[in-house]
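Only one protein chain is missing; all other protein chains are in place.
And then subunit A:
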């Protein structure tokens, strides 16, 4: 018989249950009942689940136009929009369908961490708490309230710092403990994280330092001088800043950290290798906020800045790694080239070895 492509007035069949939600491992008996307007019998029907035909052994005719199917020990849904259980007529036409949502209830979200940028806002992130998946779409809601004041607030701006994050842009009080928690919910249930208590002033971070410059110290082969500006927000707020520097040689991934920079905006790196390109980054930690003794949260590192230590022209008796030698020959030639360019070409004043170093930093990203 030709495929059922006519659009009838009523739905051709009805499936029960329609769009159920089930725990993983549960069993289900579904029935498909053909509408009386249709000349179809139970033996003219068959079932598919996610496009795969289900074995006839699991069918049972419950009436002249009702066919059931038994599904045992269901796995988690193949897609979050639900598994497609479909009742077909013999020729393959679709009579009705039901979406099965098979999964697990959510687990408590964990590891809530928050930070405030310049005491103006609060961003929090968390982890889902389920080792594997729930197989169902799970909604997360971050809530917060001032301790001892009744009203719960709900965070609105999600995904600002990754999937499991939320941003509270305003109306936050300082010197006040806040209670913060995350609620996870899906079709099978709700789970609430433990409550985190914090004062905005405890979790303040700021922008990385700006205008980081690295330069040589005269002809000293083993030193570089680093200078930077304090982040602009510093002058608006009553906090001090302490800084940290990290640096590495170009072809290494190991950063060396200078911890005792204090609150100066310059520092000299010593004990460096001559004739080597170094990448340097600086970050800032606001502390002593409104006079408290506590430290804040370290900012991101500034963009890497590059510079090279000088190398004396006298050939030293020491050994250089092979790569280093090629490097320095290239650099020397480049410097000579740039010197020539400056003299003979107009408008190329920005061209120089510093620009070449920045390019090498950019290459490493």
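The rule is simple: a residue touches a chain if its C-beta (ideal position, glycine included) is under 8 Å from a C-beta of that chain, and two chains touch if they have at least 3 such contacts; residues count from 1.
Note that in this section contacts and distances are computed from a predicted model.
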Among "Syntaxin-81", "glutathione transferase", "Cardiotrophin-like cytokine factor 1" or "Nucleoporin Nup43", the UniProt name of the subunit that does not appear here: "Cardiotrophin-like cytokine factor 1"
Touching the absent chain when the full complex is considered, from A:31, A:80 or A:223: A:80
Residue of A:22, A:45 or A:96 in touch with the missing chain, whole complex considered: A:96
Chain not shown: contacting residue from A:11, A:37 or A:251: A:11
In subunit A, positions touching the absent partner: 4-5, 7-9, 11-12, 15, 18-19, 48, 50-52, 78-84, 86, 93-94, 96-99, 137, 159, 163
